[in-house]
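Complex shown without one protein chain; remaining protein chains in place.
Per-chain residue numbering starts at 1, and chain names A, B and C are given in the order in which the chains are listed.
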Amino acid sequence: MKLSIPRFWREKAAHYRLIGTRCKSCGRISYPPKPLCPYCGSRETEEAELPRRGRVLSYTVIYTVPDGFRKYAPLVLGLIELENGVRVVAPLTDVMPEEVRTGMGVEAVLRRVQEDGEHGVIYYGVKFRPTMEY
Amino acid sequence: MKLSIPRFWREKAAHYRLIGTRCKSCGRISYPPKPLCPYCGSRETEEAELPRRGRVLSYTVIYTVPDGFRKYAPLVLGLIELENGVRVVAPLTDVMPEEVRTGMGVEAVLRRVQEDGEHGVIYYGVKFRPTMEY
Amino acid sequence: MRWLAVRRVYVVGVGMTSIGRHYKRGMRDLFAEAALQAIDDVRGEKPQALVVGNMLSSSMGEQDGLGALLADSVGLRGIPAFKVEAACGSGGAAFFAGYNLVASGMFDVVLVAGVEKMTEHVTSTVTRALAQAADAEYELFYGASFTGLNALLMRYYMEKYGVSREEMAAWPVLMHENASQNPFAQLRFKITVEQVLNAMVVADPITLLDSSPMGDGAAAVVIASEEVARKLSDTPVRVAGLGLATDSVDLSTRLELDDLAAARLAAEKAYRMAGIEARDVDVVEVHDAFTITGVLSVEALGFAEKGEAARLVAEGRFRPGDRPEVNLSGGLKARGHPVGATGVYQVAEIAMQLRGDFPGVKAGNAEIGVAENIGGHGATISVVVLRR
Partner (left out) sequence: MRWLAVRRVYVVGVGMTSIGRHYKRGMRDLFAEAALQAIDDVRGEKPQALVVGNMLSSSMGEQDGLGALLADSVGLRGIPAFKVEAACGSGGAAFFAGYNLVASGMFDVVLVAGVEKMTEHVTSTVTRALAQAADAEYELFYGASFTGLNALLMRYYMEKYGVSREEMAAWPVLMHENASQNPFAQLRFKITVEQVLNAMVVADPITLLDSSPMGDGAAAVVIASEEVARKLSDTPVRVAGLGLATDSVDLSTRLELDDLAAARLAAEKAYRMAGIEARDVDVVEVHDAFTITGVLSVEALGFAEKGEAARLVAEGRFRPGDRPEVNLSGGLKARGHPVGATGVYQVAEIAMQLRGDFPGVKAGNAEIGVAENIGGHGATISVVVLRR
């Protein structure tokens, strides 16, 4: 695998705490975070922590996974709309593939995402699990 | 590593038996083999087995090797001019780095070139060793 | 932005290999077959420059510098050459770059080629390499395959517009029907809606028969300035319009998930430059890497309203004899999708349709044709308008 430690170290606030960028000009939030606002082009952006709850806007169950993800197959991937309307692509966890439904309430948790077999490094990131009320 | 078995299977005649391409128009030989003649552009080419003996035109001792070659380091790499003037880049073997000299006579032998650790595949190819008369 | 028609550019020669699992043939061989066909098609005229579209050679093949490598492999050592990469949209982007080399007046005859070797590695390795078309840090990092990301779009589209799985399946069925006549196609057999629904699930709801197959292939076109086009071909096809546009690489920050905004933008530019509207198009090759990609493309190019394309296909639209005729080659779905080469296949196919010598299902007296090529799940999209 070609995971790089400095790279994921740089990104870890975004992955661990769902940090995006808010545009000071148009107010829109980007996740993934971006140096400039992709919507209005403004250079004035600031970090913004996203809400950790949302609902499933779409989902898929991936049976043919990329190298390095065999142990997570089948991988349930969600397109989540957070409470403030920002969208996040992330795996769903603590749920059986056949139980997932569009509209289901979910919340963000920190989970192991992949491992670098050669160097023994474990990478963590955000996954979403069903909320109690679903 | 990203070695592909079909790929090196396709190329093995070239690697194992030093097969290049001879241009039927200008007579020049290419190694690596090429679909068309790189010198005159002719489409009429045929396989040509190269002589296995030549001399060292230049050489280097590589201390910082690419991933996958650590066990061969330091790697002695030669630029060999074969008896018919065709040049080949290949490792030198059966010789100490400090013994290599420009002009030294060498001959081609088949040797282990690299291994695919993950899948256990061993790749062979041509290396050159000093001839008796050097 | 100004669209000076400084210099007209023509497609004057085409060449392509069959698409398939060419285990015995390397990238150089496939490229040489397509390139030499295209050069023969212009009476042996030597191209003055080469632009190569390719996606996977850097990540899977450990070979960079394809421009020089491939020029040298067909006896063109010395000519200017470089590679263009825009993921699965590399071929169309290469055509865009090549067009400008001629339009600028710097060259009269340029070879644009696309080449891809996809079958050297096991599926999971290719799956990982293809996922490089998505966001490495926020999509691939989480194990999202490229098929998985498109599956998110497919479900979203079906639920938003109330389109059934059966209706969606009409797309691949039509594609296989068209491909069955195309001697270059990878999948030359017909399929049924039931087979699509019952095929192996790759990423729910996308089945194997919603997906383009993995194949090796190369395609090439020779383009030329007006001054020389007539000398090189009796049937030059004019590049009447050209557009390239982008969108986010990540799915999350798209303005609308079911809209290929970059395709709309690129088509708008290309149509305006050509002085046409969507209804003027006779024949089109769209980028149906997956069923959903084809459906969204037909809508973004202006051939159907949003949410309607899949149903229209199920009702029998876009078949041979309709207008526009869509993917007479069989599309990525069944002609095949050697990723970085696909955009060049499409331009070559449309040129052949307008010349009248496409060897598969022929367009009926087509005058205006369009090729649309996508990189990523909508990130880089090129639209080319060709005119007889």
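Just so we're on the same page, a contact is a pair of C-beta atoms (placed from the backbone, for glycine too) under 8 Å apart; a residue touches a chain by one contact, two chains touch by 3 or more.
Computed from a predicted structure; not experimentally measured.
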Full-assembly contacts of the left-out chain, visible side only, are chains A, B, C
From the listed residues C:A144, C:V163 or C:L265, report the one that touches the chain absent from this view.
C:L265
Could you tell me which of C:L36, C:A87 or C:A144 touches the chain that is not displayed?
C:A87
The one of C:A103, C:A144 or C:V173 in touch with the missing chain is C:A103
In the complete complex, the non-displayed chain touches which residues of subunit B?
7-8, 11, 14-15, 30-32, 34, 38-39, 57-70, 72, 75, 77-79, 86-91, 97, 102, 113-114, 123, 125
By the contact definition given up top, give the residues of subunit C that touch the hidden chain.
1-7, 26, 48-49, 55, 58-59, 61-69, 71-72, 77-87, 89, 93, 96-97, 99-101, 103-108, 128, 131-133, 135-137, 140, 242-249, 253, 261-262, 265, 375-376, 379-380
Note that subunit A touches the absent chain at residues 2, 4, 6-7, 10-11, 34-38, 40-43
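Methods note: only the chains that are shown with their structure count from here on.
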Just curious, how far off is subunit C from subunit A if you go by their C-alpha centres, in Å?
31
So the centre of each chain is just the mean of its C-alpha atoms; given that, what is the distance between subunit B and subunit C in Å?
38
Quick check: what residues of subunit A touch more than one other chain, meaning two or more?
none
Can you pull out the residues of subunit C that are in contact with at least two other chains?
125
